[in-house]
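Data block below; observations after.
All protein chains of the complex are present and in place, except for one that has been dropped.
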Amino acid sequence: MRYLPLSPAERAEMLGVIGAASVDDLFVDVPEAARLNGPIADLPMHASEMAVERHMTRLAAKNLSAGSAPFFLGAGAYRHHVPASVDHLIQRGEFLTAYTPYQPEIAQGTLQVLFEFQTQVARLFGTDIANASMYDGSTACWEAILMAARVTRKGKAVLSGGLHPHYGEVVRTMARFTGDEIVSLDTDLTAEPDDAAVIGAIDDKTSCVVVQYPDVLGRIPDLAAIAEAAHATGALLVAVVTEPVALGLIEAPGALGADIVVGEGQSLGVGLQFGGPYLGLFGCREKFVRQMPGRLCGQTVDAEGKRGFVLTLSTREQHIRREKATSNICTNSGLCALAFSIHLTLLGGKGLAQLAAVNHAKAQALVERLTRIPGVELLNQVYFNEVTLVLSRDAREVVRELADRGVLGGVSLGRLFPVADGLHKGLLVAATETTTSEDIETFATELEALLVGVPA
Amino acid sequence: MSAVNAAGWKPTMGETGEGGPAMQTASGDYGLMLEEALIFELGSADKSGVDIDAPERAPAAGLAKFLRKGAPALPGLTEPEAVRHYTRLSRQNYAIDLGPFPLGSCTMKHNPRLNEKMARLPGFADVHPMQPQSTVEGALEVIEQLADWLITLTGMASVAMSPKAGAHGELCGLLCIRAALDARGEQRDVVLVPESAHGTNPATAAFAGFKVESIPATPDGRVDVEALKAKLGPNVAGVMITNPNTCGLFEPEMKAIGDAVHAAGGYVYCDGANFNAIVGKVRPGDLGVDAMHINLHKTFSTPHGGGGPGAGPVVLSEALAPFAPLPFVTRGADGSIHLVEEENRGEGHAQAFGRMVAFHGQMGMFTRALTYILSHGADGLRQVAEDAVLNANYVLRSCEDVLPAPFAKSGPCMHEALFSDAGLAEGFSTLDIAKGLIDEGFHPMTVYFPLVVKGAMLVEPTETESKAGLDRFIASLRSLAERAKAGDQSLHSAPHFAPRRRLDETQAARKPVLVWQD
C-alpha cells in the first residue's frame, strides 16, 4: 500500500517494543462481538493510482463542465477566470498541509495571509474589521443574524425577498431550533428591489434586516435608505454580498451604512466546484469585535520585538467558552481564503474595478442580445452582471431543454423558489469576463428556437 | 542533559543575550530564513498581475447612483511579485510535508497528491451547483459512491453529506435528534456531554438549543457509565460521546451506554473525530450509535489547508435518517441517482429538518475523500487503523518511562498517546516541551487537551509516519523530557530557531489589531 510506510518486519519489531503479540492485542478494549475479523465484505480492495484515476476520470467525464459549454449560471456561484498562479501557490505543501495556526512561531505564513485577507475583506466591504472566514455565504449570513441579536439584545430578523432563497432556508432552519424570530418577505417579479417592504417591516423588536446586494434577482437595493430606517429603531443592517466582484464597480455596503457585511467569497480564486468548498466572508464595525463569530488573526510582537501574528480573542470560541461560545464553528475556510487573497492581490484595486466593469459590460451585451428574442423580457433595468429575464414559458423546462442542446442557460426561478407561485417564468442569467460573444450568440440562437412558436 | 542538537551544530543567529550579540545582516534575512513584508507595504492599487481588456461599453445609466467612488484601496502585485510574496510566506509554516505533525485529535496524515489531481478535473472543479441534473450525473455519483462507502464502513442506515466541517456535522446530528423528538411530540432539552469532550460538543449542543449537563470521567479515563445512567430521564434528548475518546482510549461500554440511552428514550451522538483508529475494525452502527460525523479532513486525508476547509458528513441510524437535511442524493431501485431538493422533497424526504448550506456541501472534499478510499480499499483502510494504533502505542511505550502516561497502565491506547507534565522540574510544564519540539524540527503535539489531565500532551502520529520518523521524534521527546526534568532554562525561551520567538498574545488580545492601517 503506497501510503503506508511500515514494513511487516517493522510492525513485528514495534509490537515487540510494545509487548503485544499481535496488532489485535491493541484493540482489546473493543468488545469482541463488535470487532470485524477481516476487511468488510463486498467492498473493493486497494487500487493503484492508475486504476483510481481511471475511475474518477470516468465520473468526471459524465459532467458537462462550465468551460466546455456556453455558460450563464450565477445565483450565488460565479464562474471567473482564476490566474494560474493562484492554484499553484495554494498547492504549496506548507500551505496545503498545515494545520490551524495554533503554534504561531511556526505558522507565520498562514497567519500573515489571514491578516492580509482580513484587511482585504474589510476594505472590499467597507467595514472596520473582518474575520478569517467562515464555511460559506449562507452560514455567514446566519451567524450575522445571531451576532445582531447579541449586539442589539433583540430577536427578530427581517429577511428581504431579494435574499438568496437557500440562504433564507438555512436561516429559517437554524432559527427553528434556536427560537429566533424570522420574518421572510415575499419575492416578487418586480423591476425594483423590495426596499420599501423591508423598511416597512422594521419595528422596535427588530434586531436586523438582511438585504442582499445585488439581490438574488440581480436588482440593486438602496442600502443607505434601509440603513437609515434600521438605525432609527436600533436595528442593524446586515448586507449580503454573493458576488464580491460587484464591489469593484458599486459602492461598498459598509460605506452605505451596513453594520455587518457578509458574503460568499467563491468568485475570487475558488472556482465553482459544484458548490463547495467555498468561503464565507464576514466584516463588521470594530465596536462589535467581541461579539464576532469565527477566527480572528491579530498583529503583535514576539519576544525579540519582531512583528508577528497570532489567532486572538479566542475566548469567544468554542474550545474555551464551550456552551457559551459565540458560535460552534471550529474551522474557517483557510485554503479558500488563501486563494481569495492571492487572486485579489493579483488583481489589485484598479484591476478589480476593471474586472467588474468588464463583467457589467458583458452582461449588458447579453441582455441586449437576448431581449431581441420574442418571448424574452428584461425584469430589472439596473443590474451588475446578473439579471432576471421573464420568458414566455416555464423557465425550468427551458433550462433543461437548453442543456439538451449543450447550453448551460442560467438558473430558473422555479428551481430556486419551488413554492413561490408566479415566478416560474423567471430565468436568472449571469455573464462574467469568461463569457464570449460566440457564447452569447449560441445561447440566443438556441433560446429563440425554444421560445418562438411556443404559445405564451 | 543531552545536547540541543545531536548533529553538533547549534545556530546562534537571532539569539540575543545567549552567546553574545546576534549577527546582523543588512537585509534582515539570514540565508534561507526569509522575512516578508505585508502586501500593503509591497503593493499599490494600480499595480496588477492580471491583464484585463478594457470594457466594451460604459456602465448603464441606471447604475450611476450606485457606482463606487474610486477603486477599492486594495494593493496589487504583478505575478512575479505575488508568487514570491506567497512563496516566501509559505516557508514560515510548518506542514505535514516537512515532518511529523503529531497533533492529537487532529489526524494530520499525509495528503495524497492524487486526491488533489482528481479534485481538479474540470468535470468536478468547473461545474456549477445548480446546473441541470442531466449535466452533473457524475458529480452526483461521486456523492452517492462516497455516501455508500461511509454507510458501509460505519454500519449505519444513511448519511447526510452537506455539513461543512466536524462542528457543522455535530450540529446536523443534534438537529436530526431535535427533529426526531419533535416528530415524537416530546420536549427533551438536555444533552449529556462527558467532561473530557472537545469544546465543540457543548458549544454545538447549546447552539442547537439544548442544555448541557456534564458527565465525569473515571480514574482510568473513560466515561463514568454509572454517573451517566443516573442522569438519564425523560428530559434527556441524548448523549454526545467521543469514541475513541479524547484520552485516546476506546469506550468499552459504548454498547451498554447506547442501550441505556435508548431505553430512556434518548439518542446517541458519537463524535467521530477519532474514527481513524477504528475504520475497518469496528462499525459504530454495531455499538448503538444514532449519529456520527466523519471528518473527511482527518480520517480520509483531505488537506487541512491551514485551518480548513473541512467536511463533516453525518452517518445516521434508521431512527434519524428521515430527518437528514436537504439537499440529499439518493439512488433508486433501478440504480438511477436523484437529487432531492426543496421542490421535490415529497419524494421520500418529506421529514427533512431543513437546509444547512447554500449548495451540496464540500464537493471538492468528496472527490478527494473518495479517491483516498478507492486507493486504500477495504483492506487498506483496515491497515490504516491498525498502523495508526500501532504507531501510537509505539510512542507510548517508548516514552512512558520519561513522561507519565496517566492511562497507560489500563492497557493499550488507540491512535493517540496521552502524557502529562507531572514530574518535570519546578516551573517546567507542557508548554516548554511543546516549544522545545519546535526547535527540534517537529510540530508540537496537542497540549492542555483533554482538560481532564493536567498538562496534557496528546500525541497522534498517524499511520503515515515511518518507523524511522517515529524513532527520531521519540528521541527528541525523550531528550526534552530529560531537559525539563533537569531544569534546563533554555526551554523557557524556546523556540530559538523558528521564524518567530514566543509571541505576545496578551498584547494581541488587549488591543486587537485585526486589519492593516496605512
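Note that the chains take the letters A and B in the order they are written out, and that residue 1 is the start of every chain.
In this section, a residue touches a chain if its C-beta (ideal position, glycine included) is under 8 Å from a C-beta of that chain, and two chains touch if they have at least 3 such contacts.
As a working rule, contacts and distances are computed from a predicted model.
**Student:** Can you work out the missing subunit's protein name as recorded in UniProt? Choose among "TonB-linked SusC/RagA family outer membrane protein", "4Fe-4S dicluster domain-containing protein", "NADH-quinone oxidoreductase subunit M" or "Glycine cleavage system H protein".
**Tutor:** The correct option from "TonB-linked SusC/RagA family outer membrane protein", "4Fe-4S dicluster domain-containing protein", "NADH-quinone oxidoreductase subunit M" or "Glycine cleavage system H protein" is "Glycine cleavage system H protein", the UniProt name of the unshown chain.
**Student:** Would you indicate which residue among B:213, B:343, B:400 or B:505 is in contact with the undisplayed chain?
**Tutor:** Going through B:213, B:343, B:400 or B:505 one by one, B:505 is the residue touching the chain not shown.
**Student:** Tell me which of A:314, A:381 or A:445 is the one touching the absent chain.
**Tutor:** Touching the chain that is not displayed is residue A:314.
**Student:** Kindly note down the residues of chain A that lie in touch with the hidden chain.
**Tutor:** The missing chain touches chain A at positions 290, 313-315, 320-321, 324.
**Student:** Identify the residues of chain B touching the omitted chain, counting contacts across the whole complex.
**Tutor:** 505-506, 509-510
Definition applied: only the chains that are shown with their structure count from here on.
**Student:** What whole-number Å value describes the gap between the mean CA coordinates of chain A and chain B?
**Tutor:** Their C-alpha centroids are separated by 21 Å.
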